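Below is one structure, written out as structure tokens, with a few remarks after it.
A single protein chain has been omitted; all remaining protein chains appear in their positions.
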Amino acid sequence: MSIRVGIVGISGFGGGEAMRLIASHPSFELVYAAGEGSAGSRLVDRFPGIPAKLAGLVIEKWDPATLPKLDLLFASLPTGTSAEALARVPGHVKIVDIGGDHRYVEGWAYGLADVWPSQIEGRSRVANPGCFPAATLTALAPLLADKLIEPGNIVIDAKTGISGAGRGGADSRFGYAESNENLVPYGLLKHVHMPEMAETIERLSGGSAAGLVFTPHLVPMTRGLLATIYCRGRATTDQCLDAARRFYAGRAFVRVTDRPPQTKWATGSNLAFVSYAADPERNLVIAMGVVDNLGKGAAGQAVQNANLICGLPETAGLDGVPVWP
Amino acid sequence: MSIRVGIVGISGFGGGEAMRLIASHPSFELVYAAGEGSAGSRLVDRFPGIPAKLAGLVIEKWDPATLPKLDLLFASLPTGTSAEALARVPGHVKIVDIGGDHRYVEGWAYGLADVWPSQIEGRSRVANPGCFPAATLTALAPLLADKLIEPGNIVIDAKTGISGAGRGGADSRFGYAESNENLVPYGLLKHVHMPEMAETIERLSGGSAAGLVFTPHLVPMTRGLLATIYCRGRATTDQCLDAARRFYAGRAFVRVTDRPPQTKWATGSNLAFVSYAADPERNLVIAMGVVDNLGKGAAGQAVQNANLICGLPETAGLDGVPVWP
Amino acid sequence: MSIRVGIVGISGFGGGEAMRLIASHPSFELVYAAGEGSAGSRLVDRFPGIPAKLAGLVIEKWDPATLPKLDLLFASLPTGTSAEALARVPGHVKIVDIGGDHRYVEGWAYGLADVWPSQIEGRSRVANPGCFPAATLTALAPLLADKLIEPGNIVIDAKTGISGAGRGGADSRFGYAESNENLVPYGLLKHVHMPEMAETIERLSGGSAAGLVFTPHLVPMTRGLLATIYCRGRATTDQCLDAARRFYAGRAFVRVTDRPPQTKWATGSNLAFVSYAADPERNLVIAMGVVDNLGKGAAGQAVQNANLICGLPETAGLDGVPVWP
Partner (left out) sequence: MSIRVGIVGISGFGGGEAMRLIASHPSFELVYAAGEGSAGSRLVDRFPGIPAKLAGLVIEKWDPATLPKLDLLFASLPTGTSAEALARVPGHVKIVDIGGDHRYVEGWAYGLADVWPSQIEGRSRVANPGCFPAATLTALAPLLADKLIEPGNIVIDAKTGISGAGRGGADSRFGYAESNENLVPYGLLKHVHMPEMAETIERLSGGSAAGLVFTPHLVPMTRGLLATIYCRGRATTDQCLDAARRFYAGRAFVRVTDRPPQTKWATGSNLAFVSYAADPERNLVIAMGVVDNLGKGAAGQAVQNANLICGLPETAGLDGVPVWP
């Protein structure tokens, strides 16, 4: 069975990673790619290493009125633009939006695939979680479900490789010489990922996420994301690890580890690693979540969600082993 | 059909990359892994992201007398040690030696798989080319075959990511702080890869490789290898590109490009990229070859050779798209 | 006036950085260098770029009984070894210990030079703060002094370049290929820097530092350190910035900025950058402190302390502008 797939936003890093995964997917056939900045060029000129079968595909200018026959569409567009861009896509086309515009919007499933896959199966519109939420919520879900931590006053200190900041435009903020050998905090006290994290924390715990703090940082590496999360709770380390192992038993992509996870363990894969270190006497639980920001933080989770809504095995096309070193 | 596979030298970067590829290979089943420094530990403790099916495999201490039933063995051992280590492996076990000890040794095929696959098919012992030769010879082969360049006085200036220098031992030469942001030439005028390059140049050209010069450099990145090769010849750029396209027509892993290849185009894959820039008036042909030093420079080519000697499709397990960015 | 200076622990990164600063210092003359692993070699063989005047200095094996005539000694030795190594240094020799063994030990000033220089002037033994404390305490001191934050339940999430982890020994934990493109949390819930941070917080605030949390992370870059510190307090951002500007008025090395500091602003210098972002409604103050971990995090602050105890201008030899990009 071949599912006809399109990608809009092929020039961005999320779209490019989606293409890489789709190219090796047993059931997906990429038949359409669109991107603003690259319309008119062949896919192989932008991605010299793609498989020969895709080499001749020409990048189109996005126009939902003239789409070819598609079963499934991945969207990876700049924040604020996908609501309009996707509004006129025919209803029979399933959509996974890697961007942020449809998270917790009516009619769209919030695609936290490792946590509530049953809420995604059978749907036709999925809003892929943001990269920071992917790592953070994966680590917190078991603790919230077992009430090992309070849902309020959670402090998330997150670190991401620079591909997580997007491709940018005419902007030297992410120029190599400026960014290399440099660590930069940004988005303090307000960041677009906070609402979806607060909403999810409340749904998972039944409590209030008041007092949520989130500080992202850019790290001089291409891929990788770690969230170090400080929570209040009187659990022990073992109780947290045990809760996570039970919560994710049978889930293919979440690994629970005894030792602090390193971002490179996930690079190039759809894996998430979680761990915990707790000090009950101090009412402190530290949770750690690692993903590849382009993997489970974006395109990997998007393909996983696509598998769920297409009724395919969840792991289809996602069994790539992390690239190391 | 499942081919029972072992790896000796699992702790090194070449062995680890071989494992990554074997884990996703449709016909290979990893049943044995041995490594000196890591004997006794579980594979998952060294490689936290490996598939669940391999997680419990324990790393053994290498002892050819007590091997389990194997069909195929990959060896990735320090230079100078594999001749002895492999001498007592039962004759029915096929071997691909990623290390250098058996290159152009009687009884072993030299595994330049994209250039002379017919010399490898049906064999049972294959010596995988070194990383620098993989890039260099792939670029040069079409020019030598078509006599577009002289086989003598070739100057190879090569650059490799630091995983190409090996895992080292108790050695801070490759410590992060010493190596980061640093470019280092080494092995001037003499390097272990020169004999196999000279031998191959002579076999491909029927001429003499006298005057061969090779200078490797360590580059502050993990993976990636480029050889910039200065040759004498009165060909034009188009003649070189045309020769390469004909030489590699139908070969799955070599891409001929108009523009100079970047190392990242190949990262995480078994691809090689070649290009050429010539100035006939100056009797100058510049050839460029790019590989991932752990891909076609080591484990990727090893798996390709294994496919050839096992009678499998050459691309089995090697269709991974390069990881970008 | 020339002060005769020695360094013990010249092979480590802290000792090497001390040498770089001493070489350009108007009053210091390096006459002695000792290091275990490099005894017998010339300084220029280990540091090819040092000034000609120092090129011939031979690295000695440390023996306090046979020291040349010295006025001042910098020690940068592995944790746990400097107490014994320095015990027999003649009393007239001033010592600045860059390592951790003498922090808050009787008879030794705690060299937080930007915060309490008067406690260091006139002393003869100074324990240089650790790199994480240097950044953290510099950011917190104004808030504690003005009681804008509670001294308790402070959460410090810190990030350092890999030179902060030391040169290591026969250890591939910090090998390039393992560390590159990787972010690693470590030392959770317990780290050798916690006692000095807790002690200083209490001295600055007159309160209790109970509930202090500190999580360091290794970042794939050579130099640079950022502490993101989450505190309880009802101050506004402007109140924090104002307190810091008043606290550090006239102090040469601390820069208070409106925007979040980037680690590269300090690289190669003895500067510290601090900033703040507060949300009074949430009882939250985020403080940020940036240093070069080898600069104000180690050798820079050591030279500054040496200037103070030698009665020299505090900025002598420390006016290097950060290296950018």
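When the chains are written out, they are named A, B and C in that same order, and each has its own residue count from 1.
By our rule, a contact is a pair of C-beta atoms (placed from the backbone, for glycine too) under 8 Å apart; a residue touches a chain by one contact, two chains touch by 3 or more.
Fair warning: this is a prediction, and the values are worked out from it, not measured in the lab.
Within the set B:Gly37, B:Gly122 or B:Pro185, the residue that contacts the chain not displayed is B:Pro185. Across the entire complex, the residue among B:Ser27, B:Thr215 or B:Thr315 in touch with the chain not shown is B:Thr215. Considering the complete assembly, subunit A touches the hidden chain via residues 13, 161-163, 167-172, 174-177, 179-181, 220-222.
Counting the whole complex, the residues of subunit B in touch with the unshown chain are 155, 157, 159, 161, 177-178, 180-186, 188-189, 211, 213, 215, 217, 219-224, 226, 228, 230, 260-264, 267, 277, 279, 282, 284, 286, 288, 325. Seen across the whole complex, the unshown chain contacts subunit C at 13, 16-17, 19-20, 23-24, 47-52, 163, 181, 222-223, 252, 255, 257, 261, 265-269, 271, 273, 319-325.
Convention: only the chains that are shown with their structure count from here on.
Ranked by separation of Cα centres from subunit A, the top chain is C.
Taking each chain's centre as the average of its CA atoms, subunit A and subunit C sit 38 Å apart. Between subunit B and subunit C the centroid-to-centroid distance comes to 45 Å (mean Cα coordinates, whole Å).
Residue positions of subunit C touching 2 or more other chains, listed in rising order: 177, 180-181, 220-222.
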